[in-house]
Each structure stands twice: as structure tokens, then as C-alpha cells.
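As you look at this complex, bear in mind that one protein chain is not there, while each of the others sits in place.
Coming up: chain A.
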């Protein structure tokens, strides 16, 4: 297939939209494709109309997009992730619906809701979105929001770099989204292994969409890792030694280290594939002296640390909530720190277990198999630590605790199936089957998703000043747990029955009962998504009743609970001097924790800038232009990026000064408010009486 490249439009023409496919041939597959594109278009038009109607454009830019405040950047990351998650879950549902109708016969082997090529695009985008544009933004957003507050800092070490990271992630997400409407996405799965994704077998734009989205967002993630690491090393409050940091900060440090060392591997493998595709290189073409297995090798050098990048922040969240909602100190702090650090280092030594079957000899496979089993040990230590934290505690079954208990039950099953897969001889039997699909969903959903949703519930009041509805929150949690069980437990069985993963069709009628259960699970997942959306909506409507201006709704022990909710831009009127681990808890034990600082000083905050938005726009255009071979636009956008970097480098950047009087006024107001609110006991935590001021005599953590 040789395509003509137009000098102005590159390879774009009117035949690339799903609507042309629909006009050419009306099938369920083209209807689904056109429907998805329509949802995107209507959603975009609706968003623009809403912003215009409510006159929100100016506030959107002034308060959010140009802001360098880590908390706002964190919230924007999470919003991006939730939007992408909606698409990912819907795609998952379409795939389950497809496979439930995909029983073919020997005479008519193809069947089902969508065409095989469409199905391949679905699993490729689903995987890419869920890993890179849901899990990553969720955890990076949560860390951005929480980390400075827990460390006793006002912001990240590099606030504007943080804005750029968000911009790069959003640009990548934008490329994935536009691929719904313009052209096709790749069909090589979320890992995009060559030679299939080489230019010879995948000549179209699909793989290029993936490559540019991954490259651009990967730069953002690398920069984020550096930002987190420097923040933790340099911006801790006085007295906050490493061993006094809350565990969430420790897992953030592990994440930062892994991002710094793992993301470059992904950039390297993507660049090599890019050079193969665009510049006629032969890194991965065997016949010309390359080696396609090297792609798998480099990719998983990133890919395995990546799964621990995803799950460690969730472990941090679970450490915080198991302690807070049990009213106890975290059990085994030191062991949890050592376990987290061990995980982050050992995670760099196991990558070959993703391709045991590529044909390595026994010693290689055994070495990586053993390393894989070893990494289960620190994870096991953590589970026991959290259970010991809860043991004999006064547990309140709030939404985060429901997620935590769901995590205990399900993650252990997922971990055990991982230990099974770590044995190369068993891996040979079940690799590339739905057993594997069940395994990684079994660790990622209960681990990452539950952890992040629990974290959102836990810290939501700190961000917006009101709690989320516990009733709806728990319902969402139960739906996610039930949805997970119904969707993925059947896949274990199907895998053992011999069903390959990613198969658009099959001819074995014995699969069908399990397929129906899995499809029902897909319905439950959709219900969970709806319920999650409703939780936010109903909580916003009841925000007066759920308001917690006192700022400490859960009787917490870490520094972020010492400030009002919503937390002011500067986090702390005076940088706290830390004297103990769980400093806020220690202050509570000392009595009168809400005493104001003796003096107020001017506070320097980073100024707003359009730098991040400019780079994001230019990066998105660069990716889009390169994907469609629109060379002039690529050059223009690349030039814009370079010019913006120069321009920023030549600026004298002045911070914004918040005068001491303003800080004093806001802080005094908060202290007066605290004095006027009635402290609430734990039993009334979920009622309207919870105004964010806990009864400190009950504090035992």
C-alpha cells in the first residue's frame, strides 16, 4: 500500500473518518465506530458550549490551565484520567459484548459485534489508555496533590516543569482521542511489538499515533519523576527526616526513582521503532541484521518497573487509610519503607518474565523466574503490615476501607496467579491466554484502581471542601468489586480451557457460559462507572451538608490535615517545624493543635504562565502532523516548542508575593471558624455533624 503524500494535508483526506466507513458499509462494527466518534464530537461541542454558556473560558485559563499550583495540576491530572477511564471502561464493555457474540462456526468463522480489525484497535487503545492515560495520570495527580502537603512544603520543586509534564500527558491523551475520529489506531496491542508494527506489516497511521502519544507523554512522565524526587530531597519541612515522612511520600519517592530510570527505556524502544518506520532503519527487522526481540527486551525494561510505578502509590494510599480509619498507628513503618524500596529496586531485575516464551535458554528463564518470585515477598510483607494495622483497631467501614478490604481479598489472588506465571514451565502453558489477561487485571484493578479511588475519596474534602457521599461511594466500590469478579474470574477459567487472548472469534461452544458471565461483569463495570459519576454529582449538590471547613474530617495524623478544606494556595501559613513521625497526630496528643503561628510573613508563590499550555498545544500538533506526514506543520510546531523554551529561558521570572496581611486574615478566619465548630466523634463521622473538626480526645493513632 503506497500512499500519496499531499504537501499540505499529508496523508489526510476525507476517507479517514469512521463516517466514511459507515457510508461504505453498514455493519454493527462501523456503527460502533461511528457512534464512538460521534460521542467524541458531541462531547467536545458540548464542553465548548458549556464553557461559553457559563462564561467559564476565562476562569478556566486564569485559575486552572495557566496555574503552576501543584494541587490544581494534580486535580487536572485526575480529571483527565477519569475522562479517559470512561472511554477505557466503555471499550472494555464493547470487547466483552463482542466476545459474548463472537462464537463462530467452521462454515462462518467470523462473528460478533465488531470486525476483527476493529476489535484489535479496541484492545490496543484500551490497554494504552488504561496504562498511560488513566493509571499514570491518576497516580501522578494524586501525588501532586498530596506530596507537598504531606512534606510540609508549599509547592513542587519545579512548579512550571510540573505544568509542562501535565501538558505533555494531555497532548498524548489528545492524540489517542483524535484517533477515534481521524484515521485508525494501531492493532498491535498496547505493547506494539514489531515486526508486526514495522512499516512492512503496519503501513498506516495507527502505530504512529501510538508512538507519538507514548513519546510525548513519556517525556512528561520522566520530568514528573525528576520533579517528585527533587521535591522529596529538597523541599521537606524542617525536622522532616526521611524516617519521619508519611508512607505515601516514601512510595512517591520510589515512584520517582522508577520513573527516572524506567521511562527512558520506553523512550528508547519507541524511538528505535520510530526510526525503523520513518527513516528506514533496521533495529527490529531480522533479515537486515536487526533483532525484533530486542524491542520486547527494551520495552519490558520499562514495562516491569511501570507496573510497580502504578501500584506503589496505591500501596501508599492503603498505608494512610488503614491507619486513619482504624484509629491506629501504622504497623511496621520501617518494614513498609524497606519493602517499598526493595520492590522498586527488584522491579528492575525481572523484566524477562514478560517474554519467557521467546526462546531463551533455561538458565536465563530460571534466573528471571526466581527474581519474579522474590519480588512477591516484600509485597506480602506489606499486606501483613496493613492487616496488623487494622487488627484490634476501631475500624469505620468508610468507602476507602471497602476498597481496602476488596484489595486484600482480590489482590492476593492476583498476586498468587502471578507467582504461578513466574514459573517458566507453567508460563509456557498459559502464556498468551486469557489466564494472563485475568492475572494482570486482577492486580491492576484491585491494586491501582481501588487504591486510587480510595485515595480520591480520602483526600477529596481537602481539595474541594466537602466530603463525597459515603452511601454512593460504597455502592461504587461494591459495584467495582462485583464487576471485577464477574468480568475477570471467568477469564482464568477460559484461559485454562485454552482460549487465546485478543482473539476476535472462537469456535468452541464450551466457552459461551463463561463469556456470558464476563459480559455481565462488563455491565456491572459500566454501572460502577455511572455510580462513580453520580457520586461526584450528588456530593456536589449536597456540598453544603457535606462541607468540612475544619479540614480534618477523618481525624488524621499527617500534616495535610492541619490546614483548612479547601486548602489555600500556600498550603501552610507558616512552614511547620516537624518534631515527630505523624507530626499532626503528635500535635493532637499535645492538646490544642489548632494554635495559629506567632507571626505571619510574605509568601512567594509561582506566577501563572501560558508556557505549559503552549508546549502542550505544539506537542499535540507535532504528534498529529508527524502521524499524518504533514511535514510543514511538524516543522512549525517543532519550531514553536524550541522558541518557547528559548523564550522562557530568557525571561526573568518573578514570583507572586502573597502579602503577610492576606495570609494572616485568611488564617485567623480559619482559626476562628475552628473554634466555633463542634468537634465530632467517630460514630458521627459520616453525618452532617462532621464539619472537619474531630474530637481529639478520641485520637489514638
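Quick notes on this one:
One rule holds for everything that comes next: a residue touches a chain if its C-beta (ideal position, glycine included) is under 8 Å from a C-beta of that chain, and two chains touch if they have at least 3 such contacts; residues count from 1.
We adopt the following convention: contacts and distances are computed from a predicted model.
When the listed names "MoaD/ThiS family protein", "Sigma-70 family RNA polymerase sigma factor", "Cytochrome bo(3) ubiquinol oxidase subunit 4" or "ATP-binding protein" are checked against UniProt, the chain not shown comes out as "Cytochrome bo(3) ubiquinol oxidase subunit 4". Contact with the chain not shown here comes from a single listed residue; of A:349, A:432, A:503 or A:640, that residue is A:349. Here one chain is not drawn; of A:111, A:335 or A:360, the residue touching it is A:360.
When the missing chain is restored to the complex, the residue among A:6, A:286 or A:508 that touches it is A:286. Touch with the hidden chain on the side of chain A covers residues 233-236, 238, 261, 265, 286-291, 293-294, 297-298, 301, 345, 348-349, 351-352, 358-362, 364.
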